[in-house]
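A single protein chain has been omitted from the complex, and every remaining protein chain is retained in its original position.
Take a look at chain A:
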Amino acid sequence: MQFWLPTVFLVAIYRGQKSDAAMMRAIMLLALLVAPASCQREERDLTGSVPEKPAAGIEQSVLHPGDGNNPAPARSKYEETAFDVAEGKRLFQWFNCSGCHFNGGGGIGPALMDDKWFYGSSIENIVATIKEGRPNGMPSFKGLVPEKEVWQLAAYVRSVGGFVAKDVAPSRNDDLNAAPAENRAPTPSPFNGKGP
């Protein structure tokens, strides 16, 4: 939508040089009609709804080694809305994830800002990691953190690794931050020839 307006004006100016004024007026009118469409704001889902149904029993990763038939990771709406990623960032501090993972740099727990993922970098895998826990330290938060908040947290963890779009990832903090903002994180390089 942002490219429309300048293009229309350029055409209008160009045409106005040699064509009749009526044509130019029509184009200007079109530009005026098109402009309000760019005012639309991202919609925030404030209900507690989780479209992704939580699986009964223990969730297991769909990843497995060996053959190349691993399913392509699905994208979630939670990593496509800036609001949900920002909420995840708040919860990351509230629930003291930084106690082990620090601000994504890793310390007691693994780093979240590199391209090495023991248990998969897709959002379902991160959700499973948060809910079920992982060996050597990652506790299980199943039943403690509501389902929707787990997805928001996972979306934020993806943004720390640079996996979400730059216009969705949070920008700078209000306070001092050791690392660049999430929306300036470098995109991870493909692993084994596959995109993240």
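Heads up, the rule we're going with is that a residue touches a chain if its C-beta (ideal position, glycine included) is under 8 Å from a C-beta of that chain, and two chains touch if they have at least 3 such contacts; residues count from 1.
Convention: contacts and distances are computed from a predicted model.
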item: Candidate names "MxaA protein", "cytochrome-c oxidase", "Anti-ECF sigma factor ChrR" or "Spermidine/putrescine transport system permease protein PotB"; UniProt protein name, chain not shown; value: "cytochrome-c oxidase"
item: Candidate in contact with the missing chain, chosen from A:24, A:111, A:145 or A:181; value: A:145
item: Positions on chain A contacted by the hidden chain, ascending; value: 44, 46-48, 90, 94-95, 141, 143-149, 174
